[in-house]
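Here it is, the structure, as structure tokens.
The complex is shown incomplete by one protein chain, all other protein chains being positioned as in the whole.
All chains are identified by letter, namely A, B and C, in their written order; residue positions are counted from 1 within each chain.
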Amino acid sequence: MIVVMQAHAPESEVEAVIDRLTELGFDVHRSTGVDHTVLGAVGRTPCDPRALEILPGVRQVVRVSEPYKLASRTFRPQDTVIEVQGLKLGGPEVVVIAGPCSVESPDQIQTAAKIVRQAGCRALRGGAFKPRTSPYSFQGLGEEALRWLRRAADREELLVVTEVMDTSQITTVAKYADILQVGARNMQNYALLKELGKLNKPVLLKRGLAGTIEELLMSAEYLLAGGNYQVILCERGIRTFETAARNTLDLCAIPIVHKLSHLPILADPSHGTGLRDKVAPMARAAVAAGADGLLIEVHPEPEKAVSDGVQSLLPEDLFALMEQLKIIATAVGRRLA
Amino acid sequence: MIVVMQAHAPESEVEAVIDRLTELGFDVHRSTGVDHTVLGAVGRTPCDPRALEILPGVRQVVRVSEPYKLASRTFRPQDTVIEVQGLKLGGPEVVVIAGPCSVESPDQIQTAAKIVRQAGCRALRGGAFKPRTSPYSFQGLGEEALRWLRRAADREELLVVTEVMDTSQITTVAKYADILQVGARNMQNYALLKELGKLNKPVLLKRGLAGTIEELLMSAEYLLAGGNYQVILCERGIRTFETAARNTLDLCAIPIVHKLSHLPILADPSHGTGLRDKVAPMARAAVAAGADGLLIEVHPEPEKAVSDGVQSLLPEDLFALMEQLKIIATAVGRRLA
Amino acid sequence: MIVVMQAHAPESEVEAVIDRLTELGFDVHRSTGVDHTVLGAVGRTPCDPRALEILPGVRQVVRVSEPYKLASRTFRPQDTVIEVQGLKLGGPEVVVIAGPCSVESPDQIQTAAKIVRQAGCRALRGGAFKPRTSPYSFQGLGEEALRWLRRAADREELLVVTEVMDTSQITTVAKYADILQVGARNMQNYALLKELGKLNKPVLLKRGLAGTIEELLMSAEYLLAGGNYQVILCERGIRTFETAARNTLDLCAIPIVHKLSHLPILADPSHGTGLRDKVAPMARAAVAAGADGLLIEVHPEPEKAVSDGVQSLLPEDLFALMEQLKIIATAVGRRLA
Partner (left out) sequence: MIVVMQAHAPESEVEAVIDRLTELGFDVHRSTGVDHTVLGAVGRTPCDPRALEILPGVRQVVRVSEPYKLASRTFRPQDTVIEVQGLKLGGPEVVVIAGPCSVESPDQIQTAAKIVRQAGCRALRGGAFKPRTSPYSFQGLGEEALRWLRRAADREELLVVTEVMDTSQITTVAKYADILQVGARNMQNYALLKELGKLNKPVLLKRGLAGTIEELLMSAEYLLAGGNYQVILCERGIRTFETAARNTLDLCAIPIVHKLSHLPILADPSHGTGLRDKVAPMARAAVAAGADGLLIEVHPEPEKAVSDGVQSLLPEDLFALMEQLKIIATAVGRRLA
């Protein structure tokens, strides 16, 4: 923590700040300049910088350590590789997870699973509990859909990735899923994160629409601090002034997360763009930027999908995309899983 | 719903769209222009516009009705006035709710309650369950804090407003609170909204950092659709590129909500700015813009607050502010409650 | 300037940074902590912090002084009051400048001037050179419109405020205007700012759609550094994700600018909202927040306006608003000019 005093702050104010820092358990180093006195506070006490900014005579407080610990690369310099049933996320392989937005029927999800497998993907996504902006929209088919999803995935030897929306759903979802997804709207649902921190299953944590990269890592910290080290991050678009696409996919978050943290990070070009014909370009771009994997919506018949058909790839789009991704992966020294 | 076809779309595509709209239960009116064919789809079926945008030959789909029904002024033209223990929100009176960010001790909340009463406010706020970005920050004292809060409020004849973060906390919080607050991070926690929709107590719903006004009203719709008509909205700042204040308080949301909806709307200048010396100007501005009330943080000793002291008013600040608000209220034909 | 070294940066890197800072003319104070070494660089040399961030072993560089000098309150603690023909901006009086978006005809501007005077305003606005998003939109009537504007203002004893878009227009505009306006799109048109810095007339500088408050003050610094101290700032809305209004009027910029700078700041609720029925609420809010004045669009017949009629007040709206503003001004210890 570094505290910069206001220009010409009186000695009494400087001393009051030093006393407060000492009380809080810091060692204080003082540096007196022409205009400004600067205090370096050394220690490991967690402390809200704003609690110091409020003291008389203080101009600015700068935090030196990252607010997250377990999620930081300082804490763990080597990449975290998460192994789920033999599939490794965060290693040299790029993992593509695909499937429909919602699980709609046993047939639909079975057909989707076949396409996903045929494309060479290793995991199947599909929603049973759907967070929808309108209470009048399709809300998902619940546990029955999870059963269909599991069965379809098993037949095609795929992993299951599906969303959990509330603490009350964790037990049910964990029964069927290999990886539990926390959606963008729940990135800061701390009650949910705390419970998932106690779970012994990987969690895929999506960045919220207004979530900074630092906040995404802080939310991951909730999971890690709870004891669950199997955390996979996912960039899925942020909200900006541009409305030509549904969201602005912030692909620079990928190299930034890789520098700050040891956790793997995927990209979701389907939600990140909301437009089918933008999914393949952004999927290619994500892998070129270093993503550890992708989350992609594909539907056997998008025009009949009950949700998000407009952003779902057609099966043939997915096949063509996988061929392009193979080439791009080699450019960054990787290969598709 | 209005469907604009692409320039020179072939007749077969136009007819396919008409068939689909008819299937969905709409009456279709066709208007053929020089370049574009336009289809007006009349009916009351809920329908995601993007499900039509995906059809071949479609250029643009425009929704005519608002996606929310019960929250709209079309549904209910007159203002909703919510009466809680004799206090009316949404009527001619401007209601100021004040108190500390967190309930810290019986003494602290009792002293705060006295200040709040002395200032002429009618309701006491204070957090027992705190949503914090860091798992290492103070998380609130839970039910014990609720008991202290209730007792302090009762002694000073104030209402209690406090936050509920998860479905599992509703019963406990409802035991002590007169108004249950849904925080900005939970604006789209639909599991929570659905449960609160079944409750017979007023809910104060805060706008999320990335929540549009339309989405705020859609979240209110979850509560209304569940049967709970006692919904109070609150503007508390959105996230933009400007970092000089913690958030950007979007005061224009107040007249916009008043035009679109019959629900009352408050402003929270404490979270909306994050800076003590900006709270009073923004509180005054909110009342001048037509807010039905304010949510303000005040702390007996802000520099000792365990959370958000930097944005809490000093008692004397609150007293001075209330005097200014009395004058401003008259300029907009209202009075302080 | 404070330089924080990376945890456990080797001594050689620390010394290289000290050498560089010394070369740049700084006195360096070193503070060695458990994890981090911190260097305080004292001096008045201008220096881009990123030029230090690039050095090996550097983790973070924090600028202590504001990047602007002449615009800062540290440089000039008392408020700047700009006097134009007897009208004082930045003092205890709140100044309302009103008029149509564009000057359209001698009659239109004369009628508008009468309304503006009748409402009790002191200055007339109106555009002769119009920055328009489309090359096919009305671009303004140029010098002829300036002549009409001047004549109308003179008859009603009003000041003239009008926009200048390019260095080539300065001489012409300065011939007719009392205050030259730099529009939002030109906030960072440095060639224009440099030329206006040499002028002996007040400049009204509008905040850009993506301009931070710091950048607004840096653009003011261009004018001040050129020798023109008659600078008036104006908040007119920033671009955010919210689309319910045309822009998001950031009223908190008013108290923030008042704290950081001695320059007066106005608000423009017409461009800030883009919607006629939101202008009065936001105008009231701006004065309640401490604005030194307002810039408001009014048109004798808004539905016939060639530009921005939808955000122009009707004459009777302006009269009613002025009455409300009189009351609100007293609440903040001011009066209308």
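Before moving on, here are some points about what is shown:
By definition in this document, contacts are C-beta pairs under 8 Å (C-beta built on N, C-alpha and C of every residue); 3 or more make two chains touch, one makes a residue touch a chain.
Nothing here was measured: the structure is a model prediction, and the numbers come from that model.
Residue-wise, the contact with the chain that is not shown comes from A:Met282, picked out of A:Met282, A:Ile296, A:Leu313 or A:Ala337.
Of the options B:Thr240, B:Ser270, B:Gln311 or B:Gln324, the residue whose C-beta touches the omitted chain is B:Thr240. Contact with the undisplayed chain is limited, among A:Glu83, A:Asp154, A:Glu242 or A:Glu316, to A:Glu242.
Although one chain is not displayed, chain C still touches it through residues 46, 48, 50-51, 53-55, 67-68, 131-137, 165-169, 185-186, 188-192, 194, 208-210, 215, 218, 221-222, 225-226, 238-239, 274, 276, 302-303, 305, 307-311. Although one chain is not drawn, its touching partners on chain B can still be listed: residues 2, 4, 7, 27, 29, 31-36, 38, 40, 42-43, 59-60, 62, 64-65, 74, 239-241, 243. Residues of chain A in contact with the chain left out of this view: 210, 212-214, 238, 240-245, 248-256, 259, 272-273, 277-278, 281-282, 284-290, 324-325, 327-328, 330-332.
One rule holds for everything that comes next: only the chains that are shown with their structure count from here on.
Set against the Cα centre of chain C, the chain with the most distant centre is A.
Note on chain placement: the centre of chain A and the centre of chain C lie 38 Å apart, centres being C-alpha means.
The multi-chain contact residues of chain C, meaning those touching 2 or more other chains, are 240-241, 243.
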